[in-house]
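Removed: one protein chain of the complex. Kept in place: all other protein chains.
A, B, C and D are the chain letters, set down in written order, and residue numbers restart from 1 in every chain.
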Amino acid sequence: MLVFNHLETYLYLALVLFAIGLYGVLARRSLIAILISVELILNAASINFMAFNRFLAPHPAVGQVITLFIMAVAAAEAAIALSIIVAVYRKLKSINIEHATELRG
Amino acid sequence: MGSCDPIFLSCFLIVALPLLSFAVIMIFTWRRHKLSLSISLTCSTIPLILAWSLFYKLHNAVTLAKPIITQVNWLVSDAVIVPFGFLLDPVSLLMLCIVATIAWLIQIYSIGYMEGDPGFARFYADLSLFGMSMLSLVSASGMLQLFISWELVGLASYLLIGFWYEKFSASEAGKKAFVVTRFGDIGFFMGLVFLTFFMKDLNIPGLGIFDINGAALTHKLSEAQVTLCALLIFCGVAGKSAQFPIHVWLPDAMEGPTPVSALLHSATMVAAGIYLITRLFPLFAASATAMSVVLVISTITLLLSSTIGMVAKDIKQVWAYSTVSQLGFMAMGLSAAALGGSTLFAGYYHLTTHAAFKALLFLCAGVFIHHFGTNDFFVMSKDGGRKLMIPMVTVTIGALALAGIFPFAGFFSKEAIMAQLWHLPNKLWVGLGLFGAFLTAYYTFRVIFVMLFPRKDDNPVWKEYYVREPGGHGHGAHDDDHDGHNGNHGVPWVMAFPLIVLAAFACVLGFMQTGLEKFLLGESHPHEMNYLLLVLAVGSALSGIGLAWLDWGSPAAKWQGFIRKVPVLENFFIQKWYMDHFWRWFLNTVIYGTFSRIFTYNDRRVVDGGVDAVAFSTIGSGRLLSFLQTAFVQLNLLFMVLVLAGVGLYLLMGR
Amino acid sequence: MNVMLFGPELYYLGAALVFFFLTLKRKPEPKADYQIAMALGLGGLLVTGLCLCQHGELFFKAYRVDLFSQIFKFALALGFFLVLTICHNLPQIAERDQAEFYLFLTTTTIGMMLLVSSVELLTIYVALELSSYSLYILVPLRRGDGIDVEAGIKYLLIGAVSSGVMLFGLSYLFGATGSTYLADILPKLPQLASSPIGLLGLLLALAGFFFKLSVFPFHFWAPDVYQGAANQVTTFIATASKAAAVALLLRLAILGAGYGYSFTKALVILSIISMTLGNLVAIIQRDFKRLLAYSSIAHAGYFLIGILTLKEAGYIAAIYYALAYLVMNFTVFMVINEVAKDGRDLKIQELAGLWRRSPLLSLSLIVGLFALAGVPPSIGFTGKLLLFTSAMSQGYFWLVLIGAVNGTISLYYYLRVIYCSYFTDDPNLGPITISTPIRFLNYALIAIVLGFGVFPDRIVELAKAAVKTVL
Amino acid sequence: MLISPLMGLMVLLLLKEEQKFLIRAVSLVAAGISLGLAIFVFVAYDKSLGGLQFVEKYEMVKTFGIAYHVGVEGLNAPMLLLTGIVIFTGVLTMWELETRTKEFFIWILALVTGVFGVFMSYDMFMFFLFYEIAVVPMYILILVWGSTRKEYAAMKLTLYLMAGSGFIIPGILMLYAASGLNTFNMLALHGVHFSPWVQKAAFLLLFLGFGVLAAVWPFHTWSPVGHVAAPTAVSMLHAGVLMKLGSFAVLRVAMYLCPEGFHYWAQLMALLATVGIVYGVFVGLAQTDLKYVIGYSSVSHMGIVCLGLATGTVDGLNGSVFQMFAHGIMTALFFSSVGYIYDRTHTRDIHELGGFSKIMPVASAFFITAALCGAGVPGMASFWAELLVFIATVKVFPINGLLAIAALVVGALFALRVVQTTFFNTPNPKFEHFEDVSPFLGLPRMMLIATLVFFGIFPQTMVGMIKTAVIPFLQGM
Partner (left out) sequence: MNFLGSFLTPQGVATAAFFMVVGMTIVGALIAVAARNIFHNVLGLVLALIGVAGLFLYLNSPFVALMEILIYVGAICIAICFAIMLSEPMYLPRPPRKLTKILGAAAGAGLIFVFLFLLTKKTTWVPAAQRSTDWSVTTIGHYLLTNYALIFEVVSLLLLVAMLGAIVIARGGRGSS
């Protein structure tokens, strides 16, 4: 069997992408970088859906549709996130997440 | 036995009327003295008449073995059934009459004594309450009713002793009386509870119902059980009848108005203890151990109080200690009788006579106190105490009776007790009894002689004895307030009348010995006179008087007790054998200082502190946990991820 | 297709359209906007009420209309309406943004309405995102000095990660069962009992709803957002969105029934930690809204109690409590809103003298807080007791014990608030005037909180009927 | 009976704060009606018939088996009477209250509604509901109208009692769940034979939970603090009635439903009760605040109640219920006297008050009566109660019984010490201008005393009533 015909290959790959994204969310200071990392997470999920779609699902169109929707949602999310980031920059003069420390306790 | 039974009805009235009077006065008429007085007097006269009529009607009909019991159920719980009713037998009938009479006399006497006191009405209310509880006590058909009355007596005495409550010593004395007797009562109560506890096999339905004499039961209990119960019940006796070591309340109880002293310490309250022993005589008699203890304690009491009486300067104190010693005497008589297999007559007889002459003595003292505004008989003496003819004569009669001089009542009753002691195998007891008699005569006549034969005004002895402290000991200060009313009028008739009646009793009662015995026991044992004992007894009494004459009476007397020669002992006696000190130490150090403080500390720090600590640690943990909510969102996210992974891994491993 | 089935959603879509047109106006007219919003809100309540008894399936079985969903839709409409009632002044929202405010409020409501009816994973996801995104926008709409955007970005970040995790979990569910329809998934799950994927996929998938409900460990946004958002927005987040989340959790949790103990054990742990943590941290709060945020975390734990029983009684209790929570929490928020007329964050101390300044509000506050604390005779008490009852019937003794002890802890901070409002006074503060509608609202809320607490039968029967359609 | 305080409450809500007289009058009428009803029930109860009478039943939540189910029997009739008397006198006592009058009476009527509800309910759910209703208003009542560290006290009291509820809820639900009957009806649950483990656990939970309210040692510390802080009528209600809720609930719920659990834990109960009795008096000895003194005497007396319950005999239970009643009245009397004195002098320090009886003989007489009753003087109701309890205890737990009896001496010392220091002695000149109790204000106290004495002289009226319930109760166990 070829490596790209294995479901697990894609699952592990998605997992790696997920973990990298998660790392980025946890480690980066710049809000934009965090947003980028979130996109990676969503993509990881997309890969999963696509992989299941390819190897397991009874109706192979379903996973693709889902992935399309995820993209749309990601786009919306990016739009909102970016606008909020801009607003954050306007008010806090910084997009470093570590500077947003008013709320605690 | 319905409530329409005439005997029940009259008994009920005897008990209920004073209670009614108490309630009415306390609630409605406590501001109106005259009205209260008339209510109270009415409510004590009727019982008096009823009591005597009962006595006449029944004195042939009842015997110790065949009492009349008339009762209704008061409280019916499951195993506890408390009847309310009356038991009439010779013992209780006689006591009923004595109590009713003395209570009545004292009410009469108090008209004069308490006149003008702001608490006049309250005083009568309390007297009524006391009368009621005492009457109920002596006629109670069940042990529990007896106990209840017993407690009520304590309550009433508390109210009466602390009558002048704004005086610290008075309220203190009241408290002391109540608590100390309560101390004994607890023992009594435990004894009762144990009795029912032990007898549960007998299917005795309740505390109250069993035969008050307990005679039938004794053989069904083991010796040890009887001893335990008897001793516990004796605790109650000791409390009420002021036996060593819980006698300390009685001398202090002299803080009350003198009629109260007379009432409490002659005929009634203190007699209740002795009365209880008589009531339960078969029970006590069944346990030799218990009776030996009683004998020892009563002997100690006798000696202790007599010796203290020798050095007291307060006339009421002297009488009080004499009361204690006489109570010891009675208890000795009863216990000796029990040990010797004899009857209860001697002790009970002494109780009767003592009631008469001690009331007399107190009332006389009351007259003096009232007149001179002091309790110190040395002061009375200097101020001309002997000019008051009636009380002086009656007090002498009383003193003679107390000392046991023929033909006064005390002679006969004391003789009877001596006879009981004589029968004991160990002659030490009779010796101690005689010594007690000697001391009694001595301290009694010390008072009489000092009063009768005052020194000249310029005699140096006054320096020591004429100390008229302002507001001093006793109620001098208080009585001063209304001295003006009757100070120089001699003795008002309301006060003189009871004196004369009682003096008459003191003279007459002695000759009724046979009749009384027959009445009480149903038969009279022919007395074989023990002349040796007679001589010894009279001799010791006379020698006591003689010594008193030498020390205090004769013109040459130096007014120094013979005990002065042993200063250590004298001091010991003046300090009342340090019994007060002991109790004070006990109270302050053990109760307040140790238990109370430890418990309080524990409560504040450990129990409450523990609760507070829980509360604080809750808040603290909240503060601690709030650090989770850092301002750094990524830390929170990390935490979130870690928990998620943790839960996931846990579930993964679990499967 | 029966329009009535989709009635509420369509109605609110229309309302959103109306608001959209309002946003296009050149000159902002807040008063007019508000009146229109109120009218629409009331109409929505009516429409939803009329559609209460509908049932049927739409969109190729992706969408199910039944009593269960309709009850929650009604609750959402109620929440929406109630929030509108306290929007008569929106000091913290710029005047020209107010129409947008209503718009996003409407869209989030639509999202939640879709959510409670969805029986398909992707629909659920998208509906959830719709409601979330509207809220993400609403939070930084506030005029603030930075905490608004801070709250917004934190909300968004945690939300994004949660939904990412959820999506990942959904993908596993999809992979394991090959379907996105709950109706298809449910029968397939028992076959997966031997492998952990169903259970853990479900757990991951639940993350998004835990986030909405602010269950530990997805609760971190709650305090910040409650404090940072405008009072009205916080009110909506604290009331309506919880109801929606509970509804979805009830639907999804059924999937875990096959896993028995291990699934519920995870929920038990989360529930216990949630309520303990929420209650403990709430004790030390000074800001009232923040305190309520922690209280909502604690309440999330209580909701979980009902959910994790996976039995009819527990579901009934959870539905009852969700409705109750909506009303009682709203009562408290309404008081906050009336006291903080200028829209500021209310410190607990600032409640001083409330009993003098406005006895009615203080009464409402007491009733609301006591209800939250579970003090009778209030719906909070009855609801909590029903929850505990259902849990105990399933043998969760320790859970109930801890829950009950937690009730005590929670009482402490609620009482502190009551203490401030009732027993401290600040003479500088003048009386609070409240308008007549608000006055009636107060009476109505108090009556509801107390009345349904003592006579819960109707609600319980309703919930019972609703649960029958889910289980 | 439930309705009348509720109606009063409703009417009060409508009244304005300014109409003080009307407010008071309405409250009084409401309280009076409840009292009248309580007396009516007490008198009209058919003792020969026994069992549950005046039953009202109405299904509340069918799904969970919750019903409004109230009735009267020998156990709760005395409690109802007690509540009626105390609330009536309490309202009279607070007649002079000026600050926030309306709210005060609202809360107090709410509280009383709860109390009546608890005593009458035969449904565990409603029982608990009313229980909480009775407990919670305390917080507000203490906080607004209280004194002396009121914040701390109110918080402590409420939290403590609520923590108790935290134990009660699992206990109740455990029984509910274990029965499998899906009903909260106690009569129905009584028929279920629970497994021993359930019984033990549930009993312990319920005992601890309700024990907090009954001030069982060592859960008593809220009680003195709370009493000190509370205003007069609240102290009266609280010590007089509310604490009884705890002990009544132990009897009604815990013992009734878990007899085996009770037998298992009876030793513990007796032990805690005994410690409480002894401990209460000793700690009370060291107190100087009048209300603290009373608070600790309550701890001691509630210990007696608990001890009576622990015996599990007819006598013990009779005595125990009787003691609840007697102690309720007595404590109400205590607090109303103290409250009166405190209102005038603003001190409760027993040394400072010294010689008070010269200044206010009547007020003092009330207090002294209560103190004597507390010391267990015959002629008062509590004497009989204690008597029954002690006799029963000595039979079952001899050592505990003896210790408790011995504590009576200290109890007497305790009562008299207070009386002496406070009322006897030389009067404090500071207070000499105060007037004594007016007849109107004296009326409630007189009522209380009359009750005490009436049942002291005719204990059978009470015991006969209690017995009708206790005997079948114990047979059922």
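Assume contacts are C-beta pairs under 8 Å (C-beta built on N, C-alpha and C of every residue); 3 or more make two chains touch, one makes a residue touch a chain.
In this text the structure is predicted, and so the values were computed from the model without any measurement.
**Q** According to the contact rule at the top, which chains on display are touched by the left-out chain?
**A** When the entire complex is considered, the left-out chain reaches A, B, C.
**Q** Just name the one of C:A62, C:I158 or C:L411 that touches the chain not displayed here.
**A** C:A62
**Q** For the chain left out of this view, which of C:M4, C:A94 or C:L186 touches it?
**A** Only one of C:M4, C:A94 or C:L186 touches the chain omitted from view, namely C:A94.
**Q** When the complex is taken as a whole, what residues of chain B touch the one chain not shown?
**A** 634-635, 637-638, 641-642, 644-646, 648-649, 652
**Q** Could you please point out the chain A residues that touch the chain left off the display?
**A** With respect to the unshown chain, the touching residues of chain A are 2-4, 7-8, 10-13, 15-30, 32-33, 35-37, 39-40, 43, 46-47, 50-51, 53-65, 67-69, 71-80, 82-87, 89-91, 94-96.
**Q** Applying the definition given at the start, please give the residues of chain C touching the unseen chain.
**A** Residues in contact with the chain left out: 13, 20, 23, 58-60, 62-63, 94, 96-97, 100, 103-104, 107, 110-111, 114, 122-123, 126-127, 129-130, 133-134, 136-137, 140-141, 143, 168, 172, 175-176, 178, 195-197, 200.
Here, only the chains that are shown with their structure count from here on.
**Q** If you average the CA atoms of chain C and of chain D, how far apart do the two points sit, in angstrom?
**A** Centre-to-centre distance between chain C and chain D: 41 Å.
**Q** Just how far, in Å, is the C-alpha centre of chain C from the one of chain B?
**A** 77
**Q** Can you list the residues of chain B that touch 2 or more other chains?
**A** Counting only residues that touch two or more other chains, chain B contributes 626, 629, 633, 637, 641.
**Q** Two or more other chains touching the same residue: where does that happen in chain A?
**A** Within chain A, residues 22, 25, 97, 100-103, 105 contact more than one other chain.
**Q** List the residues on chain B that touch chain C in their complex, please.
**A** The contact residues of chain B facing chain C are 618-619, 621-623, 625-626, 628-629, 633, 636-637, 639-641, 643-644, 647-648, 650-652, 654-655.
**Q** Residues of chain C touching chain B in their complex?
**A** 153-154, 157-158, 161, 165, 196, 199-200, 203-204, 207, 216-218, 220, 223-224, 262, 266, 269-270, 277, 279-284, 409, 412
**Q** Touching chain B in the complex: which residues of chain A?
**A** Within the complex, chain A touches chain B at residues 22, 25-27, 97-98, 100-105.
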